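After this line comes chain A, so read on.
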Amino acid sequence: MMTQLKQIISVTAMNLRSLPQRLAASVVAVIGVGAVVGVFAGVLSMASGFEKTMLSAGSEGTAIVIRAGSSSELSSGIGNNQVQVIAEAPGVVKNEQGAILSAELFVLVDIAKKSNNQDGNVPLRGVQAGAFQVRDNIAIVEGRMFDTGKNEMVVGRAAQQTFSGLDVGSVIPFGLTEWTVVGIFENDGSVSESELWTDVRVLQSIYRRGNSFQSVRVKLESPEAIEAFTDFLKEDPRIDPDVYSEKAFYSQQSETLATFIRVVGYPLTVLMAIGAIFGALNTMYSSVSARGKEIATLRALGFGPLSILTSTIIESGALAVLGGILGGGLAWLFLNGYTVSTLNGASFSQVVFDFAVSPDLLVQGLIAAVIIGLVGGLFPAIRAVRIPVSAALREL
Partner candidate 1 sequence: MKYFYLVWKSIWRKKVRTILTVLSVLVAFLLYGLLSAFNQAFRGGVDIANASRLVTIDKISLINPVPASYQQKIRAVPGVKQVAMSNWFGGYYQDKKAQFAQFPVNPETYLEVYPELILPDDQKEKWFSTRDSAIVGRDLVNIYGWKIGDRIPIHSEIWTNESGSQVWDFEIAGIFDTDDPRGSTALMLFHYKYFDEGRAFAKGNVGWYVVTIDDPGRAAEIANAIDTQFANSPNQTKTSTEAAFAESFLKQFGNIALIVRLILTAVFFTILLVAGNTMAQSVRERLSELAVLKTLGFVNGGVMGIVLAESILVMLLGGLIGLGSAWLLLVMLAKQTAAVLPGLMLSNEALVTGVLLMVLAGIVAGVFPALRAMRLTIVEALART
Partner candidate 2 sequence: MSGDLVVLRDISRTYQKGKERVEVLHKLNLTIAECDFLALMGPSGSGKTTLLNLLGGLDKPTSGTVEVGGEALHSMSSGALSKWRARHVGFIFQFYNLLPVLTAQKNVELPLLLTNLGSKERAKRAATALSIVGLEDRAKHYPRELSGGQEQRVAIARAIVSDPTLLLCDEPTGDLDRETADEILALLQALNRDHNKTIVMVTHDAISADYATHTLHLDKGTLAAEATA
C-alpha cells in the first residue's frame, strides 16, 4: 500500500514538473475550464442575487392580503370595507388606534435609469401610517417621512441609486403633478428599496382610484397566527382573499424570473462544460502521447499501472481546478456586488439587485471543474496504461 502511494506521488511529481514543456496545451485546458466556471458563476449569481433581494423582502411575521386569484398586487383589488374586515381578523397585532396594518396601492411611473438613460417602470406605492410597522428592518435614513395629504414621497435606497433625480429635495413631475422627494428609506436590501412611497390617499386622488386598494399588509402576532387569520378571512362572505406570508408572497413573485434565469443558466453551463471536457480530453491525450517514452520507460522499470493512471488523472484534475479558480475568481472580482436592475414580469416593475457570487456558487463551480478534469483525464489515462510497453519503447 505504501509503495503504491509512493509510486503515485513520484509519478505525479514527475508529470507536474514536466508540465512547462506541454505549456500550450495545458494553458488551453485551464482557460477552457475557466470560461465554463466563469459563465456558470456569472449567470447563476444573477439568479441568486435577484432571489436574495426578493426573499430578504419577506418576513414571516407579516401577512399580505390580495384578491383571490390575482397573480400580483397590480391585478388585485380590495375595497375600503374589506380593509375593515381585515382589521377585525384575529392574529393581528393591535395598538391603541387599532390593528397595525397598511392598505396599499401602487401605480407605475417612468423614470430614466442613470446607467443608460432609458426609462424604466418604477412602482409609486401609496401606503398608510402602518407601513413602517408591518415591515421589519425598515427606517428612514435621510431626510424625513412624507406628510400626509401632500405630494411628497420617500424613496427606497436602491431606487435613489439607480434612477435619476431622486435625491432628497428634488422635485420630479409625473404627468401634471409634481412630487417632492423628502426622504430616503432602507429596508435591508429588499425589493421595497426599488420603490417610491407616498400617502395612499394622495395617490388614490391623483390617479382616480376612488377608495380602492390593491393589497393590505398586517403585522401578525406570530408567524403561526397566519392560519387563524387566513381562516377567518376566507370564511367571511364580504371578502374573497388570498393570504400569504410576505416571505411566501415574494418568493412566488420572484419565481418566474429566477426560474427563467436558471432554466437558461444551467443548460448553458452544461453545454459549455461538455465543450470544456472535449478540450480537456484533447489536452490530456496529447500530454499522454508526448510523454509516451517516459511512461513506457517507467512501466519497464516496474512502476505499476495504477500510479500511471492516477498521476494522469491528477494532472488533468489539477489543471481543471486551476481553471476553476481562475474563472470563479474573475467572476467574483468583476461581478460580485455589481448592481443591475431588470423588469420583474410579475409586478411589471424594475427590481434593483446585486449579482451575488456567493461562496456556495464558487464551490459548485469548482466541483464542476473537478468533474471536467476527472472525465478529461480518465480516458487518456486508460490509454496510457494500455499501450504495450514494448511498442511504446520502440517508438523512440
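Candidate entries met the following condition: all candidates are chains of the complex that A comes from, given by their letters.
The rule we apply is simple: a contact is a pair of C-beta atoms (placed from the backbone, for glycine too) under 8 Å apart; a residue touches a chain by one contact, two chains touch by 3 or more; residues count from 1.
All figures in this text were calculated on a predicted structure; none of them were measured in a lab.
> All of 1 or 2 sit in the same complex as chain A; which one actually touches it?
1
> Quick one: which bits of chain A touch candidate 1 in the complex? Just the residue numbers, please.
Those residues of chain A that touch candidate 1 are 24-25, 27-28, 31-32, 35, 38-39, 43, 69-71, 74-75, 77, 107-110, 116, 118-121, 174-176, 207, 264, 268, 271-272, 274-276, 278-279, 281-282, 285-286, 340-343, 348, 350.
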